[in-house]
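Here the complex is missing one protein chain, while the rest keep their positions.
The block that comes next holds subunit A.
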Amino acid sequence: MAVLLVAEHNNKALNGATAKALTAAKALGAPVHVLVAGAGVDAVAQKAAALEGVDKVLVADAPHLAAHLAEDLAALIVPLMANYDALVVVASTTGKNFAPRVAALLDVPQISEATAILSPTQFERPIYAGNAIQTVEVTAPKKVLTIRTTAFAAAPEGGSAAIEKIDAPAQSELAKFVSEDISQSARPDLTAAKVVVSGGRGLGSADNFKLIERIADKLGAAVGASRAAVDAGFIPGDFQVGQTGKVVAPELYIAVGISGAIQHLAGMKDSKVIVAINKDEEAPIFQVADYGLVGDLFQILPEIEAALDSRK
């Protein structure tokens, strides 16, 4: 049989996490079909069909699917699973919301945030905020997996899968979308950025986050934050990197004024190169940093800016 991969998207564009989850789905060793569920998603379906290794794209296009509510997605996906051995979902706030609902309706366990596919039945996943890695085996007839996409390389483009329209069930009466407030930023998405510059409590104020933003803009980077900075009200919660925030693994992660609580490290320690800037030379962040600068960030950040400018 085959694997059903649910595309992550915002109805306009396919999220890059989908290509990474595709790599995980392919590792299950069966043909992969991608489900694009949303409203006005033709462009998303085209992009999904162009990913190498996709056998077919299923498109469920209906106004009520625009908000990706768990009730509606589960009603769509559960009957489809009669034709599939496994459901693969990006571990985003959307995927984490609907996947367990599907698993329970199928009466099978879910493997959350898989970081390695060892075989069609064996997987690795982090527990205790990444302080231990479990190898688990699932023998249930259907597998439901959410994928920690930072652990997988993106599948390339180069495919030309067929696109098939499918019907969406009627809208659920249980839950209704009211509104959303999605921050608009010219900077790259935190989970997809090649460079992330994060600030912590050491920044001291919301205003001082401008220092972080200036460096980020010079590097084409996303801005992140520690929980302490979020709790102090310096920056909104969706910038939080860590066990309970976003998990990132960029090429370069720069932690500024972040001490490095294990919950923060859980969200960034798989970054390729880590830089730590902190006035406390005993801060745990230095134990995972490739390069460290001990000192006053208010002096160091402008110096970094100047050094970045010097060879441009």
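Please note the rule applied: a contact is a pair of C-beta atoms (placed from the backbone, for glycine too) under 8 Å apart; a residue touches a chain by one contact, two chains touch by 3 or more; residues count from 1.
Going forward, contacts and distances are computed from a predicted model.
Undergrad: Assign the chain not included in the display its UniProt protein name, restricting the answer to "Na(+)/H(+) antiporter subunit B", "Electron transfer flavoprotein subunit beta", "Multiple sugar transport system permease protein" or "Tripartite tricarboxylate transporter substrate binding protein".
TA: "Electron transfer flavoprotein subunit beta"
Undergrad: Tell me which residue among A:Tyr84, A:Phe98 or A:Phe234 touches the hidden chain in the full complex.
TA: A:Phe98
Undergrad: Using the touch definition from the top, which of A:Val57, A:Ile147, A:Ala161 or A:Leu252 touches the missing chain?
TA: A:Leu252
Undergrad: Among A:Gln134, A:Ser160 or A:Ser205, which one touches the chain that has been omitted from the display?
TA: A:Gln134
Undergrad: For the chain that's not shown, point to the residue among A:Gly38, A:Gly224 or A:Gly292 touching it.
TA: Candidates A:Gly38, A:Gly224 or A:Gly292; residue touching the omitted chain: A:Gly292.
Undergrad: Determine and list the subunit A residues touching the chain excluded from the picture.
TA: 67, 69-71, 74, 92-94, 96-105, 107-113, 122, 126-140, 172-183, 189, 191, 195, 219, 227, 230, 237-238, 243-244, 246, 251-252, 262, 269, 272-275, 281, 286-294, 300, 303-304, 306-308, 310-311
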